[in-house]
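Worksheet: the structure to be examined is printed underneath.
The complex appears here minus one protein chain, its other protein chains still in place.
Note that the chains are named A, B and C in the order they appear, and that numbering of residues resets to 1 at the start of each chain.
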């Protein structure tokens, strides 16, 4: 299951080069990832309320073409890996005309509220596997 | 007691106008305010650990001259008002050559961890009064 | 003409108090303001391309109730004042259930690309007056 979400560039996300600052993409990936989880029936705020956290342990981004204020990007996101102690997401950020602005990956290690690594509960593991393969 | 703290402009804080985005000043005021509290013997992370929070309830900023990447601003901060249920801080943001970049004010209502308004504990009230008048 | 735009709270906009950090609202106001201008036929990126800039010269925000991750806020925005050298916007940020989260105001002084204050071109002045009164 790959989903695509629109993200309007915010003025505050630009920098003096006149383009979107590279750190803004990190926040966009998070927004796309949590929307995908929500669509899959796993709203992230509910996971946290149950004591399950998915902190980012690895972040990779490759930037191809800039985005500018006045443009709306599309973020494609999918679950790319599901293990009991590791979940990864893959992303493509597209410009309005469809060319690739950036591509990325994040890795997450499930934790409890105390910051201890935990195994994914079976029902969540199954849901993530299902959306990874759909 | 007025204290002045240097803040180097971060590239990410600029926008496509080529100047520091107005939202960055909000974070700078917070940084200056918490440094002042720390110097006064009230590190804000320790207040929070004891269950006392100072959320911002009012924010005012007037912008006079822009700041640019490559410049270091100075933030002057002082406690401008202390009541048992309300604390205010006043700020001046100075450009490297000493002219006024911006001036601001924040108002805070002491709260407990549950978000309920509380009276300032006497020792903290006294310390804030003392640094307001010093 | 008052318009209302939804803003999904981003995880990155929360702070350790568990609520949206007060600086995030500043970016939301900007997002609402530029969407209003766009609806009025004055996309801000086109104004800038023609050499007309609306930097923020005053910012005021009063915070009433917190917003949390997992919630979608609504930002009401309208043009509250139009003079040839000064434009102001008024905002209300609403929680999902419709109560007031925050209210704000921004003042802008029209400038050219060199940062010099300029009078609003008549066509833009008229459009802003029209949407202020509609």
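Points to keep in mind about this one:
Just so it is clear, a residue touches a chain if its C-beta (ideal position, glycine included) is under 8 Å from a C-beta of that chain, and two chains touch if they have at least 3 such contacts.
From a predicted model like this one, the values you see are computed outputs, not experimental measurements.
Here one chain is not drawn; of B:8, B:50 or B:130, the residue touching it is B:8.
When the missing chain is restored to the complex, the residue among A:66, A:96 or A:121 that touches it is A:66.
What chain B contributes to its contact with the hidden chain is residues 8, 10-12, 26-27, 30-31, 34, 43-46, 68-70. For chain A, the list of residues touching the undisplayed chain reads 16-17, 19, 22-23, 26-27, 30, 48, 53, 55-63, 66, 115.
Residues of chain C in touch with the missing chain: 11-12, 14-19, 21, 23, 68-69.
Keep in mind that, in the parts below, only the chains that are shown with their structure count from here on.
The most distant chain from chain B, with centres taken as the mean of CA atoms, is A.
Relative to the centroid of every protein C-alpha atom shown, the closest chain centre, again from C-alpha atoms, is found for C. Centres computed as Cα averages put chain B at a distance of 23 Å from chain C.
Chain A and chain C have Cα centroids lying 27 Å from one another.
For chain A, residues that reach two or more other chains under the stated contact definition are 11-12, 68-69.
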